[in-house]
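Below: one structure, written as structure tokens.
Left out: one protein chain. Kept in place: all the others.
Let's look at chain A:
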Amino acid sequence: MSSSKPLPNSSSATILPPANKAFVPRDYSHGTELRFSTELPAKLQGRIPEEVFTAVIGNINQLLIAAETGSASVYLESCFACLTGYLAYICMETQYEKCLRSVSRLVEEYNRTVFGPRNLSMIDPSERGLRVIEIVLLRP
């Protein structure tokens, strides 16, 4: 994959973004909750219908927001872990980790059904530290 080399920020030369990648940034309009922008990136115009893209990102957002929501089961799980001196975390998986795993499964499914046929590949946001959703254009 060709990508432009990152130039120093004080350089006067133009920084070229990678030609074959589109990035979906985080959406902070609702606070710090885990949400990605549903706006279609410019590079994907024409490659994928906007409503499909919006639906995909919306579904991913739903799972991620659920990961960060405090529900009764989450509070019970935390209290139980506290009582054991947090030694329980060694053997059990937290709600957040479960949600992120379900997001990974969803991304794989979307890659198979939605993005793959359109020569696109979505990278799991966990691989990118939940900063961006990276979509690789497999064929220009």
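The rule is simple: contacts are C-beta pairs under 8 Å (C-beta built on N, C-alpha and C of every residue); 3 or more make two chains touch, one makes a residue touch a chain; residues count from 1.
In this text, contacts and distances are computed from a predicted model.
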Tell me the UniProt name of the left-out chain, picking from "pantothenate kinase", "Integrator complex subunit 11", "Serine/threonine-protein phosphatase 2A 55 kDa regulatory subunit B" or "Palmitoyltransferase". "Palmitoyltransferase"
Please output the residues of chain A touching the missing chain, sorted low to high. 3-7, 9-10, 12, 14-18, 21, 23, 25-26, 28-32, 82, 85-87, 128-129, 131-132, 134
